[in-house]
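Only one protein chain is missing from this complex, and each of the others stays in its spot.
Entry: subunit A
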Amino acid sequence: MSRNSANGGMNRSLPSRLRSRFEGPNTIGESRGFWVGFAAAVAALAIYPAFGDGSQLSLFMVLALLGLSLSVVWGYSGVLSFGQVVFFGIGAYTFGVVSINFATPGGITAAVVAGIVGGGLSAAILGYFMFYGGVRDVYVTIITLVSTIVMHTFMAQTAGSEWAIGEAALGGFNGMPDIPLLTLGVGGLSYQFIYNPFPMRILGIGAFEISPFYYLVLVLLVGTYLGLRALVNSDYGRVMVAVREDEDRTEMFGYNVTRVKFVVFTLGGALAGLSGVLYAARNVYIDPTVFSLLFATLPVIWVSIGGRKSLLGAVVATLAVEYLRISMAGELALVLLGTLLLVTILVLPSGLVPWLHEQIVDTRLGPGEAGGADTPDAPSEVSD
């Protein structure tokens, strides 16, 4: 059980035993310093709404969940899904349809679950179709890309009145407005997370209002990040990485590669579905642009820039790229985004966060000791 060499073997304290579940060869950040920094970052996010635009940051955090879902599917299992937005969008639309039809707290709670299940189920269907059919490598990417375009084409033409599910009209290009506010709970025991700010007063800073939705998303994001860290560092996570590195060899060792890919793809779809639910709930609106090619590519951009083999990279890059994209609203925004993407892929193929981490480890340990210990990548890894 001495996976964590820094603490291995000794009679370990509770924090370090707790920590060891989240540490391993598949993630970066094992030192005490990292966890202190992590806690500081979460704390900074927690007090951020007092100073900045929390509602915007909550959107970025919702999208970071989508980035995480791609990171686990692509970065850890080697399946480049260009269709994470399909599951994102299906989650969002499912949430919209169910919550419009059952606009009670219980109904909306069920709608959240339905959205997550919808995302996971659609991923399971597509994944079963592909992986059990022997579709591999770049063809998986192209099938997911085509699925995105199918969804975009299909949802864009649902404008007519015949395209309604119960009370909910799908609305074609105009999308689906009037999604009820996110209220979780059953019957009288419920709480509305959207547009229900509660006032706070902190000595020295003053009075301000904070959004419960922001904290809901923050908790979900931190929880998902830690959960996925535990997953990728577990035995199952090691099989996922083995599949990424060499499918045939993993198969030869007796692992069911097809099932691993199917399960991870489904999990990624459910996570993308959750992200979609929160996206629709935050905007109280959803339209087919979530299936557009540009939106479909955004998760790939985030994960590539941040470092696809790094969960932290996916989160950091999503927040950073989306912040840049929104704040450079001018004509040059897309040119800069494209340049950033191009330069990152060409110059830092492993991504920004792993590169930064390498720099930090390098300077701390000296060049001789660094490297090797972190990620067990084959040097000539094929990235599809």
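Just so it is clear, contacts are C-beta pairs under 8 Å (C-beta built on N, C-alpha and C of every residue); 3 or more make two chains touch, one makes a residue touch a chain; residues count from 1.
In this section, contacts and distances are computed from a predicted model.
Chemist: Mind telling me which option in "Tetrahydromethanopterin S-methyltransferase subunit D", "Ferredoxin:NADP+ oxidoreductase, subunit alpha", "Succinate dehydrogenase, subunit D" or "ABC transporter permease" is what UniProt lists for the chain we can't see?
Modeler: "ABC transporter permease"
Chemist: Please pick, from A:Val36, A:Val150 or A:Val219, the residue that touches the omitted chain in the full complex.
Modeler: Final answer for the missing-chain contact: A:Val150.
Chemist: Can you tell me which of A:Leu45, A:Leu80 or A:Val241 touches the chain that was removed from the display?
Modeler: Among A:Leu45, A:Leu80 or A:Val241, only A:Leu80 touches the chain that is not shown.
Chemist: Any idea which of A:Val300, A:Ala317 or A:Leu352 touches the chain not displayed?
Modeler: Counting the whole complex, the residue in contact with the absent chain is A:Val300.
Chemist: Tell me, which residues in subunit A touch the chain that this view leaves out?
Modeler: Touch with the absent chain occurs at residues 74, 80, 129-130, 133-139, 141-143, 145-147, 149-150, 153-154, 157, 293, 297, 300-301, 304, 331-335, 337-342, 345-347, 349, 382-384.
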